[in-house]
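Note that one protein chain of the assembly has been removed; the remaining protein chains are unaltered in position.
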Amino acid sequence: MSHNTFGHLFRVTTFGESHGPALGCVVDGCPPGIPLTEADIQGELDRRKPGQSRFTTQRREPDAVRILSGVFGDERMAGPVTTGTPIALLIENVDQRSKDYAAIRDAYRPGHADYAYDVKYGVRDYRGGGRSSARETAARVAAGAIARRILSGVTIRGALVQMGPHAVDRANWDWEEVHRNPFFCPDARAAALYEDYLDGLRKEGSSVGAVIEVVAEGVPPGLGAPVYAKLDADLAGALMSINAVKGVEIGEGFASAALRGEDNADEMRPGNGGAPTFLSNHAGGILGGISTGQPVVCRFAVKPTSSILTPRSSVTRYGEPAEVMTKGRHDPCVGIRAVPVGEAMVACVLADHLLRHRAQVGAGIPWPFDKPVEPVLGEP
Amino acid sequence: MSHNTFGHLFRVTTFGESHGPALGCVVDGCPPGIPLTEADIQGELDRRKPGQSRFTTQRREPDAVRILSGVFGDERMAGPVTTGTPIALLIENVDQRSKDYAAIRDAYRPGHADYAYDVKYGVRDYRGGGRSSARETAARVAAGAIARRILSGVTIRGALVQMGPHAVDRANWDWEEVHRNPFFCPDARAAALYEDYLDGLRKEGSSVGAVIEVVAEGVPPGLGAPVYAKLDADLAGALMSINAVKGVEIGEGFASAALRGEDNADEMRPGNGGAPTFLSNHAGGILGGISTGQPVVCRFAVKPTSSILTPRSSVTRYGEPAEVMTKGRHDPCVGIRAVPVGEAMVACVLADHLLRHRAQVGAGIPWPFDKPVEPVLGEP
Amino acid sequence: MSHNTFGHLFRVTTFGESHGPALGCVVDGCPPGIPLTEADIQGELDRRKPGQSRFTTQRREPDAVRILSGVFGDERMAGPVTTGTPIALLIENVDQRSKDYAAIRDAYRPGHADYAYDVKYGVRDYRGGGRSSARETAARVAAGAIARRILSGVTIRGALVQMGPHAVDRANWDWEEVHRNPFFCPDARAAALYEDYLDGLRKEGSSVGAVIEVVAEGVPPGLGAPVYAKLDADLAGALMSINAVKGVEIGEGFASAALRGEDNADEMRPGNGGAPTFLSNHAGGILGGISTGQPVVCRFAVKPTSSILTPRSSVTRYGEPAEVMTKGRHDPCVGIRAVPVGEAMVACVLADHLLRHRAQVGAGIPWPFDKPVEPVLGEP
Partner (left out) sequence: MSHNTFGHLFRVTTFGESHGPALGCVVDGCPPGIPLTEADIQGELDRRKPGQSRFTTQRREPDAVRILSGVFGDERMAGPVTTGTPIALLIENVDQRSKDYAAIRDAYRPGHADYAYDVKYGVRDYRGGGRSSARETAARVAAGAIARRILSGVTIRGALVQMGPHAVDRANWDWEEVHRNPFFCPDARAAALYEDYLDGLRKEGSSVGAVIEVVAEGVPPGLGAPVYAKLDADLAGALMSINAVKGVEIGEGFASAALRGEDNADEMRPGNGGAPTFLSNHAGGILGGISTGQPVVCRFAVKPTSSILTPRSSVTRYGEPAEVMTKGRHDPCVGIRAVPVGEAMVACVLADHLLRHRAQVGAGIPWPFDKPVEPVLGEP
């Protein structure tokens, strides 16, 4: 991962600031021949876009995407397909209110990247946080929509499983419910609670954190690589790169520290077709950095929105004391809109590893069950 | 991160299996002119090496390191220094007992990478886990010893803060205590408890997980980069790449999800010399992916050792049912020896980002406090 | 170099097809604080743009560039400067005549990438060559304009030194002449000859190749790295990546094969300030992959334009015989417009290596002349 590029073979390079003319990305390495239209990408962007309920920022951004390159279709084809060349996506910024930020161009907002960017670069676009704004995640979601097209047979779904101190009840889990409330919450009862809870926080000018869970089902076994390109290592880096994320877990995560070996082991028994059936999934679908075929389960913690109406002590870039209160238009819980972003990052990592696996081992996954090992000369 | 290479400018490529002739690494990108001897590296390796107490594996490996390239000194110099060329390090395996593994060459040990490697590659070195063995972390610790030499002024220390369900009492924290007990535990009282606890587990043929905390003090502000080369994203990927790690946190970590914005904000006031003084460190020293000058604080969860004497249900590579009980010689809590490994990974990430920062912004960190921004043409 | 990204620390990712909506690039890794406006880039693009004389394609493309991100200025600043975040550049295509290409959508033009793309990807944007069109080089020239801003004190100039069989007379070399004729030719007499020669070729529906020389003066000594990141290796890869290039030379190039050791050695004598004065430059400013401070001299050969009016035998994508004659609007000698492209690639490679050098060795180049080696602990 280098600066603003993510991935090794399925490579996403994003650009753009919150209040600049546009943001977007270049997706390089996508296989050819995959049908792709702007509508395919727009559908995912619409799930993340702001202003869809009173619980997210009221900034009005249509987040309309244009494909600038990398797809082609003529009158003899059923529709445009990817060509294997880089796919550039452009989203113009429409509803900037940059004057909102004049007050904080010199004062560092606590919890934000303001001070860190200034001390690093000596100059920054302070409008709306510039490059450090979560608006950048629109580009990730757009790239994730393309990654999903590569992962046919894989279902990637995210859900908000904790808001502030309130966790969902897993006994109530219903994936359909995620689409019915503005929190991407799989527990209808928790969603009702969150509504009141968040209204209260907004009135107090406060904000709160959240925990998101993303589950990928249908992931073929064998994705990942030993040591430094482990599937879980890449997932951890990808999820931690999302704005405001402070923790990442795979499978049991931190709870595994308290377990004994015999309780954490995922036992197996012979399954249909030779592949083993796992009796539990403490591992979260990954062993030794390589997928096992079980669902890949990850969670990440999002800190409370740093832009709050409650005044906080800070300093200016000239070393003077300042009291900072962020007006603007903000999400009281940035964790909510992080759900589609988390899904997108998981999709990008899996697509990247699918291509990497295909490069080293081939399209067909070698099947070890039927007979003693008889290695043969590797394809080509 | 690609396969077996870690880092972008300070690049570490490791190789070797648990029961092969040797393991080691190539460290590429190290600046020239840094005094370096085998003893400098051996000191760090000795902290990780097995067989130092009854609480770690009884395999007897001296882990003696040889420097094969990249340093030079002649009779006119005070001692050998790095030359800027790749530094190859070699550690020969000495105490393999490969016959211990004949029993499990076909049966998959639950919780281990056996099945995942087999399903991916179709062939594997099953002796001691082959490439998936934690013996590979010796190469990481060796590389970390070189990384530390680049980070003058930075102190990186790790500690075991939870074993099984038993967390340390932070009121008792004493960094000196870490060197006095076999658990790298900073709380003398907890260490005494762990001794009995682990003896009990060993007798029962069981194992347990742990949580490790690594703190880096003296990290200059400005390390990291926006979006995909965030310092915390690279730390998360690096720590999650360590064997058996299932979760990573920065600063407040998962606890931040339950906080309100005003409680999570790290307030600032004017400090000496212009830089702000932070009044708290919920962020763990990183904002927007960039270091702030506060201590960098990360934690990671290690699952219980999967090699246990308690029999577990499994399958063979030919799809037959099997009961697996791992005899061999194993750590009842692999989290213990993960402490120096965690430190090494943090050192490697920080060294890499120091070089990256120097490339883009220069050796001197621009100082934004004294006057209005007057950007000048970048060096040279 | 991966697919569509070029460079390691100064990274350029380009996108776009000849007849798609737009082309452009993302420049990542540019240092902060460098004044940059669209006009700075436009100046370089105007040197490459088509339709500036009767000797280049008559396609009318203004090649107007927009900066979408990565620069910032407010009313308190003298003008916009780079911020260290990715700089996205957009050039819209304006004068496509896609119907020109209907005739060749199924027939492979000899010498073009048509067959190679089709056999690789199974689908391609055939309009104007799609991604394989030299229009992509506009993005390179734009990126090169930014690279030049990093290389203060370095002068990078290119010249056409051979057209068809006609080489320039080096005794007539005048860099000012390059701006006075439409061939970027440094020899006024040769330029006059080329005018007639090329008019003749155009009338015959033919085309011709060329050799370009790029010279970089003021390159600091020490840029480059051993073995695989040699400055000359990266220059060779960069120049060979330009459309239609079939050969690359550094310094004496192929002529060095015929030299004896004593004739090829660049002797030195003590110079001012301690650095040696070289008595010749057979090496082209690079020894062991590292710059010596002498001018870096490279040459590359461009094959004749493959789009010609003379009919050639070919096949269709369905395996039928075809006779192909390319009408459209084309450069009779693509080598001419390759001059600013070659300069841009050299600028990008040098900028990349300047940043890499700064990362590993620091901003100051260590000076070995004044005293016996006394290595000191590397900065920080």
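Going by the order they are written in, the chains are A, B and C; count residues from 1 in each one.
In this section, a contact is a pair of C-beta atoms (placed from the backbone, for glycine too) under 8 Å apart; a residue touches a chain by one contact, two chains touch by 3 or more.
Owing to the predicted nature of the structure, the values given are computational and were not obtained by experimental measurement.
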The one of C:Glu44, C:Glu136 or C:Asp187 in touch with the missing chain is C:Glu136
For the chain left off this view, which of C:Ala88, C:Val215 or C:Val302 is in contact with it?
C:Val302
Candidates C:His8, C:Arg149 or C:Arg337 - the one touching the absent chain
C:His8
Could you tell me which of C:Phe72, C:Tyr101, C:Tyr117 or C:Phe183 touches the chain that is not displayed?
C:Tyr117
Positions on chain A where the hidden chain makes contact
9, 29-35, 76-78, 81-82, 84-85, 149-153, 220, 226, 354-356, 358-363, 366, 372-380
Suppose we count only contacts with the excluded chain; which residues of chain B make the list?
2-5, 11, 13-17, 20-24, 26, 28-29, 32-33, 66, 68-70, 72, 74, 81, 83-88, 90, 105, 120-125, 130-131
Extract the touching residues of chain C with respect to the undisplayed chain.
1-6, 8, 14, 108, 110-113, 115-123, 131-132, 136, 162-165, 201, 206-211, 221-222, 224-230, 232-241, 243, 246-270, 274-276, 279, 282-284, 286-293, 301-308, 310, 312-315, 317-321, 335, 357, 361, 365-373, 375
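Here, only the chains that are shown with their structure count from here on.
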Relative to the centroid of every protein C-alpha atom displayed, which chain's own C-alpha centroid is closest?
A
Interchain centroid distance [CA atoms averaged], chain B/chain C, Å
43
Please output the residue numbers of chain C that touch at least 2 other chains, ranges allowed.
29, 32-33, 81, 84-85
